[in-house]
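Read through the structure below, which is laid out as structure tokens, and then see the notes.
One protein chain omitted, others in place.
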Amino acid sequence: MTVFTLAQLAKELDAELHGDGAVQISGLGTLKSAGPGQLSFLANAKYRGYLEETKAAAVLCSPDQVAFSPVPALAVKDPYLAFARVTRHFDRMPVAVAGIHATAVVYPSAQIDASASIGPNVVIEGDAHVGANAVIMANVFIGARTSIGAGARIWPGVAIYHDVEIGPRCNVHANTVIGSDGFGFAPSSEGWIKISQVGGVKIGADSDIGACTTIDRGAIEDTIIGTGVIIDNQVQVAHNVVIGDHTALAGKVGISGSSKIGSRCLLGGAVGVAGHLEITDNVQVLGMSLVSGSITKPGVYASGAPVDEHARWRKNTVRARHLDDLFRRVKLLEKARDSE
Amino acid sequence: MTVFTLAQLAKELDAELHGDGAVQISGLGTLKSAGPGQLSFLANAKYRGYLEETKAAAVLCSPDQVAFSPVPALAVKDPYLAFARVTRHFDRMPVAVAGIHATAVVYPSAQIDASASIGPNVVIEGDAHVGANAVIMANVFIGARTSIGAGARIWPGVAIYHDVEIGPRCNVHANTVIGSDGFGFAPSSEGWIKISQVGGVKIGADSDIGACTTIDRGAIEDTIIGTGVIIDNQVQVAHNVVIGDHTALAGKVGISGSSKIGSRCLLGGAVGVAGHLEITDNVQVLGMSLVSGSITKPGVYASGAPVDEHARWRKNTVRARHLDDLFRRVKLLEKARDSE
Partner (left out) sequence: MTVFTLAQLAKELDAELHGDGAVQISGLGTLKSAGPGQLSFLANAKYRGYLEETKAAAVLCSPDQVAFSPVPALAVKDPYLAFARVTRHFDRMPVAVAGIHATAVVYPSAQIDASASIGPNVVIEGDAHVGANAVIMANVFIGARTSIGAGARIWPGVAIYHDVEIGPRCNVHANTVIGSDGFGFAPSSEGWIKISQVGGVKIGADSDIGACTTIDRGAIEDTIIGTGVIIDNQVQVAHNVVIGDHTALAGKVGISGSSKIGSRCLLGGAVGVAGHLEITDNVQVLGMSLVSGSITKPGVYASGAPVDEHARWRKNTVRARHLDDLFRRVKLLEKARDSE
């Protein structure tokens, strides 16, 4: 078990220590649930009531909240960020062992750094490259000529096709697929004719990709994900999409082919983006919205319709089909009024 | 081939036998398609026409429909439920063999019940536990300290991370991921800082989970799925979600972080639930609706918009952007009328 003194954490986080620096911290908890040995945090002043009653061993909070803490506190400007930094100490994720597991199938021409960890049943094809300290977990497939950057972690069952580049320190969660064919077919009199997808995928450093997400290879040129991009579970990124640095895609987002998303954008859950359009930097789109045209101005956008009681929804839905007609009727009424 | 006499099934289902109890049943069919040896059922009186013309060997129906059956019948109060109970006899799912396949990689500290079946290329990490008669199929990954309850079945390619509890008799379909990291990152001047997800996942007894579904581990505390919960394919359950007993989530539902769904709820296909909200017990939400606030009253809710012909949809969609303006215009018209 990892144990830190509060004084140690104060030093690491450059925090102001209030109370006993010898208090031992061996885990994390929420203000409501934390008990002995657990560190908690207050990031939002509206939860101060929980702070006042916490049984945590210590808390992280802003300087102006210290007075309300019944337990030792570490004061920092951004308690949420400080908490984020401290969480890694208490991660119970098993430590990977360097070396290639006996059951892994690694083609002779693949280059695997001696410090990398290649788990059971991993398959790595020809001329692939795995960098220093990278962790390739069980049942992962890595195709020919694909490279995995130093310090990256690929969780079980991920399939990465040929000619893909994953940047250093990226994290790819289980059963995600990177480099599958884009959805490209030409219509013909005999049906759909497949367009071989000869581009690859490039993912920058420090990007984090969720589980069961799919990122297609490019049709001719590459699909490109920037640096420090965070992508949640079940996101679909089609061929030749470009995603700017530090953009966040929440769960179930879908981005159609050749669209370009700017930097520092936030796309909410299940947002859909049509193809061949552009979203500029610093755009936020709320959950379940449809982006069907380019967005050229930073700001917040939405189109999702929140639920209503069934009876009322049903009436309004029927009416919505006649909305254009209603506008015409109102226009006529206005004309009648104005001609009086 | 499994064969039952109609009399045997009548006894098992506590049904009233009408006709020849010696009729042999070796399979199932719909009223329209069933032939010799096949049992069918009528659950909805509006399909009585199909009953009257069925070529099934026998049927399950309610007592008041027996008179319309041209073939031997088993009368029960709830024919659909009786049919559900009988289907398992005709499931052609291969029977699992107890023991650990030679190609499986099981860490020495893992505890595997002797009656459990561990398939080819399965990887089970340290201190994991697999209960009696559990079936772990090919290429499954089970992380450290995770426990799989007695009688559970985990289909091929499922990845279950460390510190997850799967209850007895649960069924988890292929390539689903349980215990992946929640989407937790703190913004900083250097970009997103990952919040290690130190909670786990707890799934109660008798829950059924579809294919390519993702259930994230908790940030600090656990993500919790109740007892007898049924979850379809491609459902996304974010960190710290709580789902009550006997709730059903249809395909492609997405539930954002920390939301709490009550018991006996029914969420239709592709319903999206925003984060940090609560849905009370016995709530039904129709497909493709967005729940963006808490629902405190049981009932049926919806927000999905059904398709219309393209030309009309286009006109109405343009108008919808000016709806607020239209309300104002109508208000002015009303004022003009009322002042006359």
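A and B label the chains in the order they appear, each numbered from 1.
What we mean here is this: a contact is a pair of C-beta atoms (placed from the backbone, for glycine too) under 8 Å apart; a residue touches a chain by one contact, two chains touch by 3 or more.
Quick caveat: nothing in here was measured; it's all calculated off a predicted structure.
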Candidates B:63, B:126 or B:156 - the one touching the absent chain: B:156
Contacting the left-out chain in the complete assembly, out of B:5, B:115 or B:233: B:233
Touch list for chain A against the chain that is not drawn: 103, 105, 121, 123, 125-126, 139, 141, 143-145, 157, 159, 161-163, 175-177, 180-181, 183-188, 191-198, 212-214, 216, 220-221, 234, 236, 238, 252, 254, 256, 270, 272, 274, 285-286, 289-293, 295, 299-306, 308, 312, 315-316, 318-320, 322-323, 326, 329-330, 333, 336
Those residues of chain B which, in the complete complex, touch the missing chain: 27-30, 33, 78, 80-81, 83-85, 87-88, 90-94, 101, 103, 119-121, 137-139, 155-157, 171, 173-175, 206, 208, 210-212, 227-228, 230, 232-234, 245-246, 248, 250-252, 269-270, 287-288, 304-310, 313-314, 317, 320-324, 326-327, 330, 333-334, 337
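Note that only the chains that are shown with their structure count from here on.
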Inter-chain centre distance, chain A versus chain B - centres from mean C-alpha coordinates, in Å: 25
